[in-house]
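Removed: one protein chain of the complex. Kept in place: all other protein chains.
Chain nomenclature is as follows: A and B, assigned in order of appearance, with residue numbering initiated at 1 for each chain independently.
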Amino acid sequence: MKIGVCYYPEHWPKSRWPHDAQKMREIGISIVRIGEFAWQQLEPRDGELHFDWLHEAIETLHQQGLKTVLGTPTATPPKWLVDKHPDMLALDQYGRPRKFGSRRHYCFSSIAYIEECRRITELVAREFGRHPSLIAWQTDNEYGCHNTSLSYSTNAQLAFRRWCKNHYDSIDTLNQAWGNAFWSMSYQNFDEIDLPELTVTEANPSHQLAFWRFSSHQIKQFNKAQTEIIRKHSPGIPVSHNFMGNFVEFDHRLVAEDLDIATWDSYPLGFLDRDAQDAQAQQIWMRTGHPDTAAFHHDLYRGLCNGRWWVMEQQPGPVNWAPHNPSPLAGMARLWGLEAFAHGAETVSYFRWRQAPFAQEMMHTGLLLSNGDEDWAAKEVRQLHEDIQKLSAVLERDKLPEQTAGTVTAETAIVFDYSSDCAIRIQKPGGDSGLHASVGGRFDPLEWTQQAYSALRQLGLSIDIVGQDSDLSNYKLIVVACASIVTDTLASNLKRTEATVLILPRSGSRTKNGTLVDNLPPGPLGELIPLTIIRSESMPPAWQETLTTQDHAGNKLSCTSCDWREQVQTSLTPAGSFSDGWGFLYKHHKIYYLNAWLESESLLALVSSISLSAGLETVQCNAGLRLRRWKNLVFAINYGPEVVQLTELSGLPETDKKALKSDLIIGKSTLFPSDAAIWAV
Amino acid sequence: MKIGVCYYPEHWPKSRWPHDAQKMREIGISIVRIGEFAWQQLEPRDGELHFDWLHEAIETLHQQGLKTVLGTPTATPPKWLVDKHPDMLALDQYGRPRKFGSRRHYCFSSIAYIEECRRITELVAREFGRHPSLIAWQTDNEYGCHNTSLSYSTNAQLAFRRWCKNHYDSIDTLNQAWGNAFWSMSYQNFDEIDLPELTVTEANPSHQLAFWRFSSHQIKQFNKAQTEIIRKHSPGIPVSHNFMGNFVEFDHRLVAEDLDIATWDSYPLGFLDRDAQDAQAQQIWMRTGHPDTAAFHHDLYRGLCNGRWWVMEQQPGPVNWAPHNPSPLAGMARLWGLEAFAHGAETVSYFRWRQAPFAQEMMHTGLLLSNGDEDWAAKEVRQLHEDIQKLSAVLERDKLPEQTAGTVTAETAIVFDYSSDCAIRIQKPGGDSGLHASVGGRFDPLEWTQQAYSALRQLGLSIDIVGQDSDLSNYKLIVVACASIVTDTLASNLKRTEATVLILPRSGSRTKNGTLVDNLPPGPLGELIPLTIIRSESMPPAWQETLTTQDHAGNKLSCTSCDWREQVQTSLTPAGSFSDGWGFLYKHHKIYYLNAWLESESLLALVSSISLSAGLETVQCNAGLRLRRWKNLVFAINYGPEVVQLTELSGLPETDKKALKSDLIIGKSTLFPSDAAIWAV
Partner (left out) sequence: MKIGVCYYPEHWPKSRWPHDAQKMREIGISIVRIGEFAWQQLEPRDGELHFDWLHEAIETLHQQGLKTVLGTPTATPPKWLVDKHPDMLALDQYGRPRKFGSRRHYCFSSIAYIEECRRITELVAREFGRHPSLIAWQTDNEYGCHNTSLSYSTNAQLAFRRWCKNHYDSIDTLNQAWGNAFWSMSYQNFDEIDLPELTVTEANPSHQLAFWRFSSHQIKQFNKAQTEIIRKHSPGIPVSHNFMGNFVEFDHRLVAEDLDIATWDSYPLGFLDRDAQDAQAQQIWMRTGHPDTAAFHHDLYRGLCNGRWWVMEQQPGPVNWAPHNPSPLAGMARLWGLEAFAHGAETVSYFRWRQAPFAQEMMHTGLLLSNGDEDWAAKEVRQLHEDIQKLSAVLERDKLPEQTAGTVTAETAIVFDYSSDCAIRIQKPGGDSGLHASVGGRFDPLEWTQQAYSALRQLGLSIDIVGQDSDLSNYKLIVVACASIVTDTLASNLKRTEATVLILPRSGSRTKNGTLVDNLPPGPLGELIPLTIIRSESMPPAWQETLTTQDHAGNKLSCTSCDWREQVQTSLTPAGSFSDGWGFLYKHHKIYYLNAWLESESLLALVSSISLSAGLETVQCNAGLRLRRWKNLVFAINYGPEVVQLTELSGLPETDKKALKSDLIIGKSTLFPSDAAIWAV
């Protein structure tokens, strides 16, 4: 458990650096990310290298005992490089170049740019790869940010054709796989294939899905090239990349295969204001962030690199980039850090050290004000530093390592697969679909998954988020939330499991190419529970129906609306039925199939009932309280406005009640808003 | 009265075809549309023809007694053809090519593409034109779908200049006609004329209107070329095209001049969700479609080819292309068919036979599920088949032909003119105007026309929709709904008529070139009723005024808001006046001028009063019931959620009441939701 910070020495006079380094150490920081946007400063003209300043900066930090995470600077190619390779620019979906003047102005398929990235990465890795203070690398920065995963350049087009050639035996196979018999879309050879752009109406969804897969592949290759060079010149130093939140524009599991550590950039208030489509939620959580958004991503990214993960950028105060940027409540900068450690973060690194008084992010706060004085968050970091010292001491006392390899940390798992998300998003109802559809809102697979996650978490459960090929043998409850495309591995793991399984709508409905399964949904999951989906419908927002029924345990459920509803053909008796006779909720042994996406309150009631039937111990958290178990520690974090008496929580196990009295490490059993209590069990 | 289906044998293995054909016949289908997207299968490479499979498919159907409608495949040119003629693509209003990858990726002005279409049409027509099972042709598919009526290509630009040259004596005439003195927009010669695109602010509305007329002309020519070839090689077989709903992007009457049968594609739920801008209506009619939308188009398209018309595509279940796609109520697939036959449809053809498990429309249901089992609608088609057998039997009994040439079927007519719609739409208030403005909502001439239609239909009336040059001598009530441009024929027909005439706002306000009439609106209609419009205003949505007045028959009318209001100068006494003194509703002999667009309830009251004064027998239908008379049959269709006692309907003529007891062919006089009753009078 370490605290880091993102630092840009190139923005400040050298004379300031020692002061900064000393202050970092003083408030409890031990890790500094550096260099990821500094190509221009490292190589102001083609081939003219200026590495001295970076040596000096790293050395200055080192003298204060600060470790360095060094970024490759490939997210911000300088102007001379763009002028040297004009075709390195990505093209947007309308064919327009995405020009120099901000960042990420490159195409993942540009051969010239890939070569330049190899060159600069090798130069930097060779120069700094064995520096004693180097603790990790970061490749590039936030792949895909600002919609840069997909490019419609000629380079991309040619590479896509090659990718298609590699993936399909023959053009006939491809035509068959995509259903190109439809609308005379068949190709005679691979060189006829264009990118799915500027089509008169939507392009074939299989074409789109293939392009998304291809783009994931290009990002993987781009990233892998850097990791290979780094590992050659910087042996033993782990390589990371900083992923983002609410982001599914490429297959993160695929890219993470070549990384040692998955990191992500956590901006709870920015995400809420930018992405949430529920105005009420936006008001309630305006100054804390939604209590489950950061946690969801912590669990998601923990699943990527065998359990090794960081928060590489942590919001410290108001950001600049959301439509509205309110100030977090006092205490949140610390609390967000604790939530991350509760999910096993190795490091939480705040972004940024000092507010820059210029350029795009000048309204983004940091730990220091733009004039160099301390801002609020610096104080909170001091407290967080004290907190983690206490926590480390307990782990040490109890002879538990801070981290251990592996991703299994809980009894509950949610299946989330990126390609399954994409297959559905491409034709998402509601009027915003296709590869450039926005995330969130009704009908969104990622949103649905987060709602299921949130329901489980409101029951005090700790959750792992797993992929299609993850080992499922250790869980009591598995929620198949986003798996429209079911792999053989998933199908066979689910068949073998003794866990309770909750299958959510649209699961198993698609083939690998995104077409409908031959035998009707839920396709391969039909082997788990004998039913088929013979019709589905997407509902307008105005639609309301009150369904009152009970789950299989006899608990009353009521639901006042749903987004998506499926008609089931089966010999099973449903738990209830809608007013028009469509059944609702099916069970077969320990397998549940939920054939409607419910509003959140109904979903919570249902998930609660199923969790109990799975033998899980659930705790009735109120709207703002959350629990998370890590090693022998239990974190209780209060995002809500109410004071919580932890010992009075309904369902809290006796061991916790006891530990709350005997082994409370941080906080009190009377838990105030924006505060945390942590005990050992 | 026949039932058809749209079938894509090219999507399925040949081994399945006999099964399909047999099943079609079994459920009552007798007509199959085929081939309209199969260019790639017919000619996979330039000049390499594969007609055998289509022969075999037609033959397989034929063996089951199924007749074929064959489509020319020109809506989906294959990739090799696009690569052969890259400039065949349309350009959108921003100058971007509309590329291969879906359908309709061609420009109606592409000389190369027109030639290719002639070639394939000739090949197909020659090959299949005399096949004994051929019952009709369909040219292309849904002209204009996905905003493809207008293209901004170089081909279009050159053709537009030629069109202008043909339409105006000289460039001075054109300048005068368009008012190009304004803003120095005059041209010196025809070669200076650009398309109305990318102008700094809106282009001259006369320029836009001319471009719309030109585009209609190009579609007409494109279509005519196919009809001529078909008639040469397939003598005696009628030629049709399938038009769309809520669609005014070209002049349908002009294109229909070259067709034998007008057909259209009816998707009641899709239209409601995509086009309706009234959230309440969207909720009420979510599962039935609006009760007047399909009927309006039935009457509109019946007016195009001397009364011959079909539904070529009928929604069977949820579609894929609206923002939300709920399931229709059980019974609606049959009911929509009955409504079409009530308006004289020769054939109602369901789209599609079997849900495709791939490509853009994989979420579009059919009569069969994607796995080949029957879906709901198949059952309803069986019932519809029984229904029409009963109806045919009655017509035969009463010695009435099922169809007769001619468009007059009612005592009430609504005038709807496409160019008049365009002239107003170009400068539609509300913030969405120009040639690419969306249809529907406030200020929309098509929407206004549909509201007037709906009011008449709620009075139990049957309605003809007529054009500017239609014969008006048979009507008791003529509603001039959309005729901003009044032709000499219309003016003189209206002067001669003895019918009651209701003139709606903006009628007669424009010249043929879309400029304001010299003598103030209502221009030539001022000869019918002595008044002029000296001011008009478009109201913000928030505006509300309660006007309480009475019509000329003394009935109280109240109106709580209106969209558009005109100030009238006249010696006539208005029926009432607004709070600021502007008059409301003028009458002169049997001519009414309504100078405000009212909300629907007020419009209904007003139209009711005027219908009575016109000597029409009106029936007070409730919100969901509709009546339609065809030959000696009366169809009562219940779209609403309430049970209707038909014999108790206020205003129902005695003959109907009697027939309900004595000659009820289908259903009962107690009419349940989503059901129909049909009797003979």
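What we mean here is this: a contact is a pair of C-beta atoms (placed from the backbone, for glycine too) under 8 Å apart; a residue touches a chain by one contact, two chains touch by 3 or more.
Everything quoted here is computed from the prediction, not taken from an experiment.
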item	value
Residue, one of A:His324, A:Lys556 or A:Lys661, that touches the chain absent here	A:His324
Residue in contact with the excluded chain [from A:Leu254, A:Ala356 or A:Leu400]	A:Ala356
Contacting the left-out chain in the complete assembly, out of B:Ser438, B:Ser536 or B:Ser600	B:Ser536
From A:Thr154, A:Thr201, A:Ser370 or A:Asn555, residue that would touch the chain that is not displayed	A:Ser370
Chain not shown, touching residues in chain A	8, 10-11, 37-41, 44-45, 73, 76-80, 83, 90, 94, 96-105, 145-146, 148, 273, 279-280, 282-283, 286, 317-318, 320, 323-327, 329-330, 355-363, 365, 369-371, 373, 375-376
Contacts of chain B with the absent chain, listed as residue ranges	94-95, 178-188, 192, 194, 196-207, 427, 429-431, 515-520, 534-540, 542-543, 567, 580
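Operating definition for what follows: only the chains that are shown with their structure count from here on.
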item	value
Whole-Å gap between the CA centroids of chain A and chain B	48
